[in-house]
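A single protein chain has been removed from this complex, and every other one stays in its place.
Showing chain A:
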Amino acid sequence: MPRFDEWNLVDEEEEEELQEAWYEGKRDVILFAIDCSESMFEMHDDPNYEDTKTCHVLTALEAAMQIQKKKVIVGPNDAVGIMMFNTTRKNEAGGQGADIKQNNFVFQPIETVNAPKIQELIQLLDSAREDPNLLKETFPSSDKHVPMGDVFTSCNWIMRDGAPKTATKRIFLITDEDDPNSGPGRERLLTSARTTLIDLTQAGIMVEPFFISTEERPFDQTKFYSSVLLPNNLNGDTGDPSVLPESISITRIDDLLAQMRFHEVPKRALFSIPFELANGFVIGVKGYGLVTEQKKGTYRYFMDLEDRMEVAESRTLYVDEDKETEVPKSKIVYGMALGETVDAKVADIESSTGVLTRRVPIHCKVFYTAEEIRSFRTLGLQPKIKLLGFKSRRSLGFEDNIKHSIFIYPDEMSYSGSKRTFSALLKTMIKKKRIGLVLTLTRRNSSPIFCALLPQAEKAEESGWSEPAGFHLIPLPFADDIRAAPIETGYRASDDLKDIAHKWIHKMSVKNGSYPPDSYPNPALAYHNAQLEASAFRDEFDPDSFEDHTLPKLTTITKRAGPLLKEWRQTLMKEEAANVVVLPSDGKKRKAEESVDEKNLRQLYKNGELHKLRVDQLKTFCKSNALSISGKKADLIDRVGEYLDTHSAEHGITC
């Protein structure tokens, strides 16, 4: 058995981060419920494509397709379905939606996201752009609005049939009708809508409405939905019923997708633990990972079962190598490595295969149990955040960082009064420009860390997204994590040089700008996913069409700062440091070597005479230019040549 694979194995007892995977492992199910009444098919100009028309249904389906594509990447086990309502199209017998209420149609039953389904949608959307009437014909509108109660009931049934029990289940409701059940019997319909919605909530299904509002048809939620929708149904918080739900999205149709993006990943708490402000003064908080590295899908093993492919799961066994027997987890005990065998004479307990074992008198305990091991990690603490005190905002340095932060938000469900206390603490800390210092144990299996508690005020942005109020828990490095600065002295710039640097830095800066994560999609991830999508759709992948948005905008930089950079370079050459020659300091082992300067090297290269140099000379050049020094002489010559090609004589600093 090849050992190589096993290097990367993570030992679950040791790895605290692994617990997060459990949350990732929980599946998310989204059912799109799209209104098909007349108004949803009204054609208007497409804001993205010139001379094309679009309608709300088309945009909604487009959004559903985009969400599915995204799901493939962020949650490949998640399932999606699409239901249309207010349409006369009939369900096929025997399918998932066979017996749902009238005028509701299951377009795509709930299924784990997959390539054929997405392609089906893409094809429909393409044809619909060609033929404006296609959608209207595919999903003919009904004469009357379906009672919303029926819509919710249908959703409930579809979810019941298609979604696994433990998944998070959500319905994205898309409609532009703010008063669907007007007319006679309104009160009765409203009540039934409300009760069916309660049923949904109790089945663990949440409704996230996306209401489309246009200038001609502004959406007034007080007409109908205010009295139907449950408060805070998004979080499962049973909040105060007199307060409205927090995130009904009323949106312009163009922003529909952007709005859905905020809801694309279901909000899942990493932990729910007590926050102890002082002894006997405890509130409840939940923690969320707002910045977490999104990784590529893993390269996996599959089994070909003729009719289908199935993922082969892997698990770790613990084996007594000599006896070739598997040891059950409950029998495992923990101790220190026994060290290397120095001397065969001493190692009277070494076995034939060279495995060192430890002999212990029968009633003596020299190993620890898993439970004990855990207590060494937690120091006997229970999960909680414990406040130690407050410090000035300035005392948190740039370098005091070791891991990503976690956002905490009060949890009224575990301690009543959490919100007001949390809110008061937040306001006071912002006012006094303080940060908190806390001791944190987030899970039973992790180890205690110190964190800075950074308050964040609530801030609404134009895009409709608002920065939530809460604290960021910023893990602080321990003494063990801090490395000393290996360089203590260096040449410094003259004021002249610094002043010119001021100028071009100014030209290259963004006014009131900040680091903009939204402008930087992960290029490596996007490149990988583009290939994955092409393979899944059996398309050809064209690497040249790929655009990396993280590359610096060179044209702009040259245009704005080029002349100043040139001036700065000229000044640099006049620096005192230009006249200094540094002798290699670590010349203990090195023989008397003449290092070749770049100028000579270029000359040699031009004449095709690099091979005249000795290996150590080539290596010295490679080293000083951060090139690899591995390989044979020919490799080194190639590498130096390549470097000289890509780095023209002028751009570097020659000295």
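Everything below uses one rule, namely that a contact is a pair of C-beta atoms (placed from the backbone, for glycine too) under 8 Å apart; a residue touches a chain by one contact, two chains touch by 3 or more; residues count from 1.
What we mean here is this: contacts and distances are computed from a predicted model.
**Student:** Which of the following names does UniProt give to the chain that is not shown: "DNA-directed RNA polymerases I and III subunit RPAC2", "Protein BYPASS-related", "ATP-dependent DNA helicase II subunit 2" or "Putative non-specific serine/threonine protein kinase"?
**Tutor:** The missing chain's protein name, per its UniProt entry, is "ATP-dependent DNA helicase II subunit 2".
**Student:** Which of A:134, A:277 or A:604 touches the chain that is not shown?
**Tutor:** A:277
**Student:** Identify the residue among A:52, A:66, A:112 or A:182 that touches the chain left out of the display.
**Tutor:** Candidates A:52, A:66, A:112 or A:182; residue touching the omitted chain: A:112.
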